[in-house]
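As you look at this complex, bear in mind that one protein chain is not there, while each of the others sits in place.
Labels A and B are assigned to the chains in the order they are written; within every chain, residues are numbered from 1.
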Amino acid sequence: MTQSHGPLGRAVPRADARRLVAGAGCYVDDISTPGALHVAFVRSTYAHAAILSIETAAAARMPGVIRVVCATDLERICKPMQVAMPALDMPTTSAQFPLAFDEVCWQGAPVAAIAAHSRAQAEDAAEHVLVEYDELPAVVDAEQAMKPDSPQAVCSRHSNIALDRTFGTNNGAASFAAAATVVEQRIVFDRQTGVSLESRGIIASFSPLSGELTVHMSHQSPFQMREVFSDLLGLPNHKVRVLCPDVGGAFGLKLHAYPEELAVAAIAVLLGRTIRFQADRLESFLSDTHAREAVGVARLALDSAGRFLAIDVEALSGLGAYQAYPRGSVGEGLHMAQMVGAPYQFNHFRARLRAVHQNKSPTGAYRGVGQPLACTLTETLVDRAARTIGMDPAELRRRNYLSAERGSHTTPAGLEMSAVSLHACLETLLAMMQYEDLRREQQRLREQQIYRGIGMASFIELTAVGAAVYGANQIAVPAQEGCSVRLEPSGTVLCHSSATDQGQGVRTGIAQIVAQTLGIEPTDVTVRAGDTASSPVGGGAWASRGIAIGGQAALLAAEDLRGKILELGARVLETPAERIDIAGGTLRSTTTARTLSFAELANLAYFRQHQLPAGGCPELSATRHYVSQGFPYLTANGMQGCLVEVDIETGMIEVLRLWVVHDCGRVVNPLLVDEQIRGGVAQGIGGVLYEHCEYSEGGQLSNGTLADYLVPMAGELPDIEVAHVASVATETSLGAKGVGEAGTIGAGAALWNAVNDALAALGAAMEQQPFSPDRVLRALATAERARKSAAVAAATNIGPVNV
Amino acid sequence: MSQASKSSVDVAFVVNGSAISEQVAPRITLVDFLRQRLGLTGSHVGCEHGVCGACHVRVDGQVLRGCLLLAVQADGAEVQTIEGLSSSGEIVDLQEAFVRRNALQCGFCTPGMLMIAADLLARREVPSREAIREALSGNYCRCTGYQSIVDAIEEVARARHGLAA
Partner (left out) sequence: MELVGQVDLNATPEVIWAALFDPSVLQGCFPGCKSVERKSESEYSAVLQVKVGPLNAGFNGVITLTDPEYLSAVTLAGTLNGAGAGFARGTARITLQRRDLVTELSYSADLRLGGKLAAVGDRLFGTAVKRNIADFFASFAAFVDADRKDTASCLASL
């Protein structure tokens, strides 16, 4: 497509931003529903317990209460959620009911629901529901959960191991044995959660007369949820409508079907009325899907020239009590295992993933889904190798990156890589960072006992994931996106997209693509999304697909519409279509110089057909879909850099500078892309420095407030410098790859390397995130003890001491 | 047990220039009252424990967290929400800058951010980027990473003092 002028590539502001800055957003909780009932949940206080009895009589008598609902009330209305992934050969998973029947497997699991005239009345009544529990042994630690003698997280299961999968082959064993250098890196990743500022919310309305269920929910994938409600509530698909209004942040946690939301829809069907629920912050911490809990051990074999020979990975992923429905939760572990080493050239690869259940909140998708873990493992491993062989970390990377010339190929890990631009990203990053100057300054400050660290990380990102993942697993999630465009009588274009927007600005990018194709301005394109009644069937938002896939569908639809405009214009202007130019919303015959505006053309087509020359009924609309075929995803790549200062007295870490160089192919809107990157970086930093879902030994979440679960605020982050390298994707005519998760994938790794670079001067290293000041001080103390004991041994001539 | 439902209290105050006279339960927070009873949904609820800043409103000229105030505490006060600041035109330059610089993505934190920004810029001096970050340090944003918000506020601060961006 033509690119030279036009809105594509321009920093166009988002059309919906004007509403939002005026406080005129419409989020689920803003929707007024007179006469609706509000739900509050009674939640399990134990991590694992049998439910002996539930006493609801007192609660049912409370003011404003219409109904107290337990599992038995929903039994005939709602099937349980049960994740299945036949293509993965995964053992049968446990059924998860919207309200627990006789067993609760995580603290916070919904046990009963109160429907009352107000949320406050529902909460008052919830305090009077008496649940008698018989506490059962709980397994909390993931490593513990793997052991054969561990308590079962869910009683009916025989093993806590949900998936045991190996990638690659054992052929690397010889490489490790013969290698000049072998390095190993073990990292413990603590649990995190998404913390979207708008919590999860739903309004479900069921009309017994029409049999129709209408749902407004804060969600990323309305068509998926339509299938879920239809299937589990036994309603015909065409009787279910799901709408997603403004969504206040999602990040993957709003991709799933939750027991609460399912319960609310079921109660709507049960009572034949409108039922609503909005999670409060405590409930969000407890019941939003968690993520990132993992232990990874990676080993790298190098030859004497510092070239990578083989990689071996042991990965453990903590799933919580259940997998998230319908997509399952093993994606994080699978990516974590399979993507170690992705940016590099090597011959042999073996990775084993074990994903285990525990009595903690269920985990699910969270920005990056395992790729941040793989990147952190890989890049810390590479830095460790660099330190071990005494080579500069940038040089070691330069020697081992996949080259751009390599093109598409399948890696030893089984990844299908398209062309990468890692060397270009590296050189760009080093120039931006003024790397040599930073190293010199670091050395100078070290002499004054100021400890700065420089870290870099390269990453591969799998974006625009295609059909293979869901269809092969018989999961009813649309992997394509669709776009309908229509020329309006005003000469503007109305567009419906299946791609959904939770702040990324996808709708604006689509407007730009449509505008560019039709020779009009983005302000003349209105994009609507998020309504199963009017959007084309398509996926929504996840795995960085909005512009890459949704934009491609919009491009195809707009090109079709352009063809139809030209076809009709040719009839009206009595000029062959190839002799007509389109610019500024006007058709111009290059042979007769006659012009016709889009508005005039549309008016003829819609209201004055009698004036048209013969030739059939005009069509001024088009719908096209797009799905990635022939390739499972679009690989994007980039690098991140980080400069920190570690205070060795307090253990506090200050992030001084951050850099990102990213290649996402064609950049449709640099304003949107750069801000997506920055937001992603902030989340990556949060995971390494602050964020941790803390559980007691008994499986109680102990920091369920924003006062205790720390998230990055404005004062904790520096400015983030972003640059782009552009190797346009050849798989689609649009040429754009995904970018939404890029910031999160590499930021943590760069920060890990920066902190360990600072601590290396003192012989210390971090092994677990987040880096609380306490953990930093302990790492320093451990190194100090080792140093002292080595000094003592040397002084007293005991001989070499193993430290 | 529910003391709160036993009695209603009469409150009267001014919201965005209009006089309000209502009966409220003592336990309803100011932000819930504004959202549920007056339909002013621009102020958002993010945590209900005074950390995230999504509920910032102006009460007698001071920017306060609406989740930490009870509606009864606003009796006799002058309250302004984002809707009021917006329709009065007081923050039109901030709003333009936010839109132009993509200083918002999902928009949920934005009303609170604009409230704090308006308050910060009402002081005479042009704040440094560090000072802007510090002023925003009680407002949680998950989407932007904060930089574009700082950029927008800095640009407006400088413009208001006749300095180049």
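Just so we're on the same page, a residue touches a chain if its C-beta (ideal position, glycine included) is under 8 Å from a C-beta of that chain, and two chains touch if they have at least 3 such contacts.
Just so it is clear, the model here is predicted, and its values are computed rather than measured.
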| item | value |
| --- | --- |
| Chains on display which the left-out chain touches in the complete complex | A |
| Full-complex contact with the absent chain, from A:17, A:116, A:129 or A:269 | A:129 |
| Selected residue (touches chain absent from view) among A:64, A:368, A:569 or A:704 | A:704 |
| Those residues of chain A which, in the complete complex, touch the missing chain | 42-46, 107-108, 123, 126-131, 282, 285-286, 696, 698, 700-705, 707-708 |
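By definition in this document, only the chains that are shown with their structure count from here on.
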| item | value |
| --- | --- |
| Chain B to chain A touching residues, read off their complex | 1-2, 4-5, 25, 27-28, 35, 39-49, 51-52, 54, 81-83, 86, 94-95, 98-102, 104-111, 114, 129, 132-134, 136-150 |
| Chain B contact footprint on chain A (complex, rising order) | 13-14, 16-27, 29-30, 32, 62-63, 120-121, 124, 127-128, 194-199, 246-251, 280-281, 502-505, 671-672, 675-676, 678-683, 705-707, 711, 713-715, 717, 719-720, 743 |
